[in-house]
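Entry: chain A
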Amino acid sequence: MKRKMSVFCLVFLMAVAIIGPDLTWAEDPKEIKIGATIALSGRFKGIVGTFKTLGNEWAGLINERGGIYVKEYGKKLPIKFEIYDDASKPENARKYYEKMATDPSISFFMGPFSSFISNAATTVAGKHKIPMQMVCANDAVLFEKPNYWRVGVLVPAEDEWERLVPIYKKKGGVKTFATITMDTLHNKGAIKGFEEDLKKNGFEVVYSVVAPPPTKNFAPMIIKLRKAKPDVVCIEALSPAFTIGFLKQMREAGYKPKEIIVGHVTKHVIDALGPYAENITGLAYYYDGDTQDHKDFLEILRRSGFTWGEYMESGIRFWAYTRIKQAIEKAGTLDRKKIMDTLWNMKTKIMGLDSFVTPEGYGALGAWPCQVQGGKFVSIWPLDKAVKLHNYR
Partner candidate 1 sequence: MEIAIQLVIAGILQGGLYALAAFGLSLIFGVSNVLNLAHGEFLMLGGLFCFLIFSATGLNPFLIGLMILPFAFFLGYIFDRFLMRPLAGKKEHIRLMSSILVTLGAALCIGDVTSFLAGAEEKGVDYSMPSFFWGDLYISYLRLLAMVMIAGLTVGIHYYLKKTYTGRALRATTQNIRGAMLVGVDTSRIRSVTFGIGSMLASIAGVFYVVLLSISPDMGLTVTIKYLCIIVLGGLGSLIGSLVGGVILGLTESIVSYYNPHWGQTAAFLILVLILLIRPKGLFGK
Partner candidate 2 sequence: MLVVQELSKTFGGLTALSGIDFQVEQGSITGIIGPNGAGKTTMFNLISGTFLPTSGSIRFKGRDITRIKSDKVCRIGMSRTYQNARPFEALSVLQNVLIGISYGRKDRPNIKRAESEAMDILRFLDLERHAPVLADQLSPLNKKRLELARALGTQPELLLLDEIAAGLIPSETLEMMEVIKQIRSRGTTILMIEHIMKAVMDLSDRVIVLNYGVKIAEGKPQEVSSNPKVIEAYLGEEVEEKGEETP
């Protein structure tokens, strides 16, 4: 009896093993499916949690226009996102990309948020040969080893702050800088590039400090800062808690620099600081313009219910979506290899700017200066022609 049962089980399992892989059958695709994971919980939720809506709204907008034209099938196909929550953990991202990789109807991956989670995700893309457009991931760690199946959209982290230097070079009036950096992958790279840039342009960095993410007591750093007396204080931290804490304590200490730069300034930072936030300079992945892309972007933001200043990373999302759309249209097929070839070689314009991929896999889009004016985030680019111009505090 017992033996019979185990033999039966064994046979059954063998049967499943043999038949299992052949159970998939192909048919003409009815839609273009894009797979992605986003941190809908965990520590990155506050930064990217709303981008699920953004993606769906973008797909909605494109679908209202009939979808994306695919030459191979001679018709426009609607677009659809399949999004999982990676809970800000790489092992989850990897698990869900593996899950999506088994779904033949998914022809495209969007990367997750942040470099180290993307790292886990790109291995899945590479293994299953599925094109992946990375989003918020531009740290060197990701590009050390060649991987054909992933491309970025952003310039390297080191170059993100490059558009700020011309402001001070042009306007003058400030000479010395201090940088306060939260100890994370992306932040340190950005500040390193910025400091090199400053030195090249004749500015002086008088105080530079890297502090661990959970830091709450900034008083010792501010004591040093007050001694160094910089004209400009730069704070680069992925976590708003760090930025808010530092600025509130600097205010308590009565130190008033001529200019404050905040790398990741969002609506919640502005709200928490109130009038003190006025004229804080920052960076966003958006600048004012009047291309069709600009209109589309503002439209999906309107539908999602927030502005580009509230979630500064939203611009990157839009670029990534647009590049996916352009690549599919250009390739004229849903064949994964051909889409990937197109992604590498495609030179297009997004929001009127050149977008291409470097041989390492970086993108070509960076961040633009903007400033808090009248309690709102406004774009101050280009420097001389912008609607709003840059102010010192």
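Per the selection procedure, all candidates are chains of the complex that A comes from, given by their letters.
The definition used in the following text is that a residue touches a chain if its C-beta (ideal position, glycine included) is under 8 Å from a C-beta of that chain, and two chains touch if they have at least 3 such contacts; residues count from 1.
Everything numeric here is computed off the predicted structure, so don't read it as measured data.
The candidate list 1 or 2 contains one chain touching chain A in this complex, and it is 1. Those residues of chain A lying in contact with candidate 1 across their complex are 41-43, 45-46, 49, 183, 209-212, 214-217, 219-221, 223-224, 226, 239-241, 244-245, 248-249, 251-254, 266-269, 271-276.
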